[in-house]
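The block underneath contains the structure these notes are about, expressed in structure tokens.
All protein chains but one are shown in place.
Chain nomenclature is as follows: A and B, assigned in order of appearance, with residue numbering initiated at 1 for each chain independently.
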Amino acid sequence: MSPSSTPSLPLGTSPAFAGMHKWLKRGLIVCLTALVIEGAFTVPFCFIYYGWPTLSLQDVCSELMRVRYSDDNVVCQYPYPLFGPAEGELAKKTAQDRWGVLPRPLYKRIGFRELVTIHNERLARQAASKT
Amino acid sequence: MNNQTISEHDRRRKRALIAFQIVFYGYLLTMFLTQMYMYSQRDW
Partner (left out) sequence: MSAASMRLGGGHTALDDHDDKSRQAQRRADTWMISGALFLGTAILGFIGLPLYLRGLSIQSQAERQGLSVRPVIVTLIGYLVIIDAALNSFGWALDMIAHHTLVARVFLTTWGAMFDGGYFWHYNELWIGGATAPGEKSWEIALLPVVFCMRLAAAIGFLQMKRWGQQWLVVTCWFGVVAWTGYVANMTIFADVRYAHVAFPVWGWWLYDIFYITPFLAIPYLHSVNREIFSE
């Protein structure tokens, strides 16, 4: 018993479903291509958008934490102590949120490589305040 | 082999599978439009 009735149909596809399988194949190719590209480029894109390699990973982590908790003094510990408390435990008091059954964060949106500018401005401020 | 006529069973199966696609993508589209509406109304 041949699985397909005509030689031109792929294995497993009967004539009733030939059209459907053709369109599914096209959709699958689109999704597969997109996922392959996303899998390869997401991390580089995210890292570069937020200032790497100008800022080190630890700096990017710290700057994001400062935006998240609206506090210039928090720092990303690296390496994080293995049995330490959750990272946010120590910083949570400064976070700006509108609380309720549907919480709403109040931190600021970060633009393309804006973290680099923020970081440099802070260093300049600290240097100026020292002199 | 009935390769000229599509069996009633296959026809119903095909309709059910297409209906599933329409219902589910419809659900996703509804959620997307709901979120876009929320975006337009709230200060995100």
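Just so it is clear, a contact is a pair of C-beta atoms (placed from the backbone, for glycine too) under 8 Å apart; a residue touches a chain by one contact, two chains touch by 3 or more.
Given the structure is predicted, the values throughout are model-derived calculations rather than measurements.
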What chain B residues would touch the chain not displayed?
10, 13-14, 17-18, 20-21, 24-25, 27-28, 31-32, 34-36, 38-39, 42-44
Missing-chain contacts on chain A, rising order, are 1-4, 7, 10-14, 16-17, 20-21, 24-25, 27-32, 34-36, 38-44, 46-47, 49-50, 52, 57-58, 60-61, 64-65, 67-68, 76, 78-80, 84, 86-89, 92, 95, 97, 102-111
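Operating definition for what follows: only the chains that are shown with their structure count from here on.
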Averaged-CA centre spacing for the pair chain B and chain A, given as whole angstrom
29
Interface residues, chain A side, partner chain B - complex:
2, 5-6, 14-17, 20
For the complex, give me every residue of chain B touching chain A.
1, 3, 6-7, 10-11, 14, 17-18
